[in-house]
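Note that this complex is displayed minus one protein chain, with the remaining chains in position.
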Amino acid sequence: MAGAGRFFEDFIVGDVIRHATPRTITLGDLALNQALYGNRYAVQSSDAFAQALGYPRSPVDDLVTFHVVFGKTVPDVSLNAFANLGYAAGRFLAPVYPGDTLASTSEVVGVRPTSKGDAGVVWVHTRGTRPNGEPVLDYVRWVLVRVAGGRPLPDPVVPTLPAVVDPAEIGGACPRIDASAWDDALSGSARRFDDYQVGEKIDHVDGMTVEEAEHQLATRLWQNTARVHFDGYAQKSSKIGRRLVYGGHVISLARGLMYNGLENAFHVAAINGGRHVAPIFAGDTLYAWSEILDKQTLPGRDDVGALRVRLVGCKDTTPGAFPLKTADGKDDPAVVLDLDLWVLLPR
Amino acid sequence: MAGAGRFFEDFIVGDVIRHATPRTITLGDLALNQALYGNRYAVQSSDAFAQALGYPRSPVDDLVTFHVVFGKTVPDVSLNAFANLGYAAGRFLAPVYPGDTLASTSEVVGVRPTSKGDAGVVWVHTRGTRPNGEPVLDYVRWVLVRVAGGRPLPDPVVPTLPAVVDPAEIGGACPRIDASAWDDALSGSARRFDDYQVGEKIDHVDGMTVEEAEHQLATRLWQNTARVHFDGYAQKSSKIGRRLVYGGHVISLARGLMYNGLENAFHVAAINGGRHVAPIFAGDTLYAWSEILDKQTLPGRDDVGALRVRLVGCKDTTPGAFPLKTADGKDDPAVVLDLDLWVLLPR
Partner (left out) sequence: MAGAGRFFEDFIVGDVIRHATPRTITLGDLALNQALYGNRYAVQSSDAFAQALGYPRSPVDDLVTFHVVFGKTVPDVSLNAFANLGYAAGRFLAPVYPGDTLASTSEVVGVRPTSKGDAGVVWVHTRGTRPNGEPVLDYVRWVLVRVAGGRPLPDPVVPTLPAVVDPAEIGGACPRIDASAWDDALSGSARRFDDYQVGEKIDHVDGMTVEEAEHQLATRLWQNTARVHFDGYAQKSSKIGRRLVYGGHVISLARGLMYNGLENAFHVAAINGGRHVAPIFAGDTLYAWSEILDKQTLPGRDDVGALRVRLVGCKDTTPGAFPLKTADGKDDPAVVLDLDLWVLLPR
């Protein structure tokens, strides 16, 4: 499917697509991830810190797993997409370490033509797996895909998706840790699971200006082939007139920024939902803030607890003003990302 | 020879130059190569895919081997070059894996002063070797080098070079593979050696816009010291007025783009010839197309076959128009690269 990509009519509910180019994740990828996003979570940064908790070594940043699994789906799913509409039911199922190889498969789980008939929403259930078939990541994504035309459009099938991943179903990618070995000075904060309150808002303070070279490096690193990200010549004659930054780049930048105030939120366990509210371009500066939406213990686990976090990315603004909606209920024009995550912290 | 570099008169036919700075190729280099060029060939991307075929692990991208070997020659060969004129007789001789260390030597095999007498063509036969002397890459390159002046110029010696590498001499860098284990879904295409026709032209569809930071990262990664690539201040007062993108960066981008339509061409076995038709600058968008010039089986091998591919890089244009020459036989102004390769595909 390289090159042309599928159109709306090519997606048949029930079809399973095995995506091309499995990928072995290496320490080289993790260094680039570090250079692109500036993460400071001790578990992923220090083998010694991770080993003290019981990990065999530092695990791969959860979003690296996400990008690798996601990137493979682009040539088959979203090459002709107008927009990436949302994510749901994302669960990290098993820890991933450098040297692990991942591939992706997607099942078409929903289709709905738009009323105009020139495009349709396609839902795919994507699974990232090891060569032995073991799943490491599971999520649903829906995109608005161009209609090729000349063929009948399918009847709508709309999948039922959970608003939130059940906390009983998360934590599979986090081995039991020895929370007594957690060193607050090295992790950067003494605030653990019990120290956060539902409703609390956190200003993540810092900002990151995005450069064309950076997001292009990221997009190619994760083998994402969406042209809008790196074909500046073609983009000149597009409506938007320039290259678009890959949405996952924005997610990882927000995750990097989120360290300020959530230093011990070492693991993204689930993506309940997410929306790229507005595009981001080279030259824009991304900031982020969070709100704690919920907190839950995990069945049978006294080592870690889960915070449900609304992670909001905003650009060229002051994150401490917590921009979200305007007075008339529309998206604040500064907001570019609205993510809903379960993150784990030591107890 | 760091710093000043050799002038035309310093090249004596028969001299052998051992180049500085051997280099151990690591997984870190390969991750950067991935981020710079966006390759999607399954053999180099997935240890598991490579192992299923019989490789001990994913081999190093052939062009990484080329860049590492080539980069070392620059301080000794082309620091005072006006132009890199061509390549011939390039053969990849042995597989290279992460952790392997390579060094380079060059023998001067030809010199020819230009009629003007202010420069001369120098041919060098370069060999990349392991510390034990085993060669992994062999090629001839010729460059136009400045005359220092004040010394007599040598009589011309022009080497005889093959127009095409004999297919009987290629394949040394490709271990026998178990082609029955080749998974077309994972490689991205079911088109194998037998499915391509001589004369066929392939539009590689995608484009990549080049940024200054990207080509500078590449040039330094490969320890290429040609000033024109990263000294913007000096370049301002040059005829061209700005930094030039390293020609090898363009070759690797074209190789990355070539995946669309040649997904199973997993190994570059030989460089029959190559010409940087025109320079490329930051901000330009590179596209590519290919023509199948020939196809040959390899003696004693039923696992892989070789396609001779003309890989044409062009900028800021539509690759599907297959630009090459203008009506009056000159280079099409969009064309920047004209490469002639043997690539291997499973049978």
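Which chain is which? They are A and B, in the order written, and residues in each are numbered from 1.
The rule we apply is simple: a residue touches a chain if its C-beta (ideal position, glycine included) is under 8 Å from a C-beta of that chain, and two chains touch if they have at least 3 such contacts.
If you're wondering where the values come from, they're calculated on a predicted model, not measured in any experiment.
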Touching the absent chain when the full complex is considered, from A:154, A:188, A:279 or A:333: A:188
Where A:15, A:47, A:134 or A:166 are the choices, the one touching the absent chain is A:47
Pick out which of A:59, A:171, A:248 or A:261 touches the chain that's been left out of the picture. A:261
Taking the entire complex into account, which one of B:21, B:238 or B:297 touches the absent chain? B:21
Note that chain B touches the absent chain at residues 1-4, 18-24, 26-29, 31-32, 75, 99, 101, 103, 131, 211-214, 216-221, 223, 225, 227, 230-234, 243
Contact residues on chain A toward the hidden chain run 26-32, 34-42, 45-49, 58, 185-189, 203-209, 211-214, 256, 259-261, 263, 283, 285, 315-316
